[in-house]
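For this view, one protein chain was removed and the others were kept in their places.
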Amino acid sequence: MIEGLFYLLLFPGLVFQVVCGLGFEWVDRKLLALFQRRVGPPWYQPLADMIKLFGKEDLLPTQANDLIASLLPLISLSAVLTAGLYVPIAGFSPFSFEGDLIVILFLMSVPTLSYYLAGILSIGIYSVLGGGRSLLQYFSYEVPFLIALSGPAVAAGSWSVEGIMNAQFSLGSFILFQPLGFLLALIGLIGKLKRDPLDIPSAKSEVIGGSLTEYTGAKLAFWHLVMNVQAVVGIFLMINLFLGWTKFHNPAIALAVFVLEVLLITGVLSTTSAVFARLRIDQLAGFGWRILVPLSIAQLTFVILMGA
Amino acid sequence: MSKISIPIGPQHPLLKEPLSMMVDISGERVLGASLRLGYVHRGIERLAQTRTYTQNVHLIERICGICSHIHTTTYCQAVEAVLGVEIPLRASYLRALMCELERVHSHLLWLGILAKHIGLDTIFMHAWHDRESVLDVMEEISGGRVLHAANQIGGVRFDIDHDHDSMIRSALKKLHEQVAGLLDVIENEPALIARTKGVAPVSPEVIKKYCVVGPMARASGVNVDMRRENPIPPYDQLDFSVVTHPDGDAWSRTYVRVEEIRVSLNLCESILEQLPEGPVNIRVPRRVPAGEVIIRSEAPRGELFYYLRSDGTDKPARLKVRTPTLAALSLLPEQLSAIHVADIPVVLAGVDLCVACADR
Partner (left out) sequence: MTEINLDHLCNTLKSNLGCDCHVFEEIMNDKTLVIDADSLKDAVKLLDCEFDNLHLSAITAQQRDPQADDIEVIYHFYLGEGFSLLTSLLGEEHVLPSLISIIPGADFYEREIAEMFGITFSGRTETPSLLLPEDWDQGPPFIRKEDKDE
């Protein structure tokens, strides 16, 4: 009982993930600042932003349903936190079972759908536009993302993240065999996180704040938290599926390798958002279905043929 | 999908200055737009009739916060023409130096805004960083970053010495490198090209029909530049090329403006090289004889038009200002139809709006 609560609330649950989420935001912003010849925020800035948002007045359009609007970020947050519980951290995975990859992927789709609902239900013109865009974007990246992530699972012969991670000890990191799959998964992750250059649903110069235009105060803070925790869970998942090598007999080495890999992927994400311009939604849809989907299917076919 | 109208402005992240547009959209398609100005209308044309010619130099400077120097330059040229005085050659060179520096910083500012609009914040930061060094130069030689108060009727109020000269030269050299880097990004960055190539193309015929001027006209292949057409010293003694591009889309507008930065940097260098010795201003009478004059000059955004009528008192009887943005704005509703919602920022940026100029 005590152990279960510890897992849920402290590690690898709520507190750990939130701290990681805020830490990710800081590293990301700092790296972006370096690319842009700026100083960047101090380490406590993401936390300060959260606290400030919690202190702000909570407003919604009168026609919007306050209860649903508050529930959506909370549901999303619990979904990504639950997903985080199943992703091994430096080889530590108390809840692992065969097939948990499917559960994680399902749970990680919940925020996207809530984001869409948040846009539609908070009435404003820009929210509706942003919500529609987020759904369109979801259809563009989700299919190649899922196919790309099933590559390591097929190669390892296991649908458990821990099993895939362990398989890489004997087979070697899957990024070496499936570089294309890694790339596709990374693009999918950027789309999922709505990060620049795929921040189409929340493009400030086009739809103000997208779905979240009408959100303020604590609700908005929760949405920011959802995005950050989702990023962290996504990065952890990518490491376990494609990089591996995070389970050693010595936990210190395992942790060091894990942190290094996290920083590596964060660096790649920040670089991508610094050097690319935002795509248009029709360009993304074309890119997703004409290029990413065929590539991911080719990748998966290749993996299956190699395994057979 | 049904038609909805989204308001863009007067306050909107897209706009740095207040302008109001109602854009009708259906799904992700734009159907049409209507436009309204006047949120920064200060009645400067009328105010000018109640002030003396000298006071007006400072009033006119406040028409625009980006191209303030070209406004005072054109105004002073108009008054000097009515007075019938010729200013020292060194003064006209110094005026031109400021004009070219202003063009550089205006175009860099514009490039930053375009990059920001298409989500390329890195270029935004870099362009504005470089722009800051131009502003530093202008501050160093005139005393003001944005409002320089550099002109007076009969010449300029500043002079540059040897230290200034070497400082400007080193800044220009650095800018040359930075602009080469920016041009490289514009020509090669795939997402930027995908967002701007073929977006909202304008044909030369439409440009002529709508009387559009400046870089926007040149990006459609209309070879017009008032510095060349209507040469006032020192442009008649300087050698420079007029950048044009045939495509007329958002990308060619970007290309033309960034190339123009290079042309202007080169012009600055040749101005410094040919800078004649002599006084920088002369005394002129306060009372201006009766007369009417028209001056056309090339502001960063295109042809700037001044009409001045003097009735022999110490105040102008009529001062008409037609800024280049006003000419470009009339094309905007036309451009904002049958495009993607996501292209609105690109189209708006392509016009290089200066709402304060248009409103006066």
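For reference, chains read A and B in written order, and residue numbers begin at 1 within each chain.
Here is the rule we use: contacts are C-beta pairs under 8 Å (C-beta built on N, C-alpha and C of every residue); 3 or more make two chains touch, one makes a residue touch a chain.
Quick caveat: nothing in here was measured; it's all calculated off a predicted structure.
**Q** Could you run through the displayed chains and say which ones the absent chain touches?
**A** Touch partners of the hidden chain, whole complex considered, are B.
**Q** So one chain is hidden, and I want to know which residue out of B:H71, B:R131, B:R322 or B:H340 touches that hidden chain in the complete assembly.
**A** B:R322
**Q** Of B:A180, B:I294 or B:A338, which sits in contact with the chain we cannot see?
**A** Of the listed residues, the one touching the omitted chain is B:I294.
**Q** Which listed residue (B:Q49, B:S170, B:S203 or B:S241) would be found touching the missing chain in the intact complex?
**A** B:Q49
**Q** So that we can see where the missing chain sits, which residues of chain B does it touch?
**A** Within chain B, the residues touching the omitted chain are 36-38, 41, 43, 45-46, 49, 81-82, 208-213, 224, 229, 291-296, 303, 305, 307, 309, 317-318, 320, 322, 326-327, 329-331, 334, 359.
Throughout what follows, only the chains that are shown with their structure count from here on.
**Q** Calculate how many whole Å lie between the centre of chain A and the centre of chain B, each centre taken as the average of the chain's C-alpha atoms.
**A** Each chain's C-alpha centroid was found; their separation is 44 Å.
**Q** Which of the residues in chain A come into contact with chain B in the complex?
**A** Within the complex, chain A touches chain B at residues 32, 35-38, 125-126, 129, 132-133, 196-197, 199-200, 203-208, 274-283.
**Q** Quick one: which bits of chain B touch chain A in the complex? Just the residue numbers, please.
**A** Going through chain B, the ones touching chain A are 4, 6, 12-14, 27-28, 115-122, 124-126, 129, 189-192, 194-195, 340-345.
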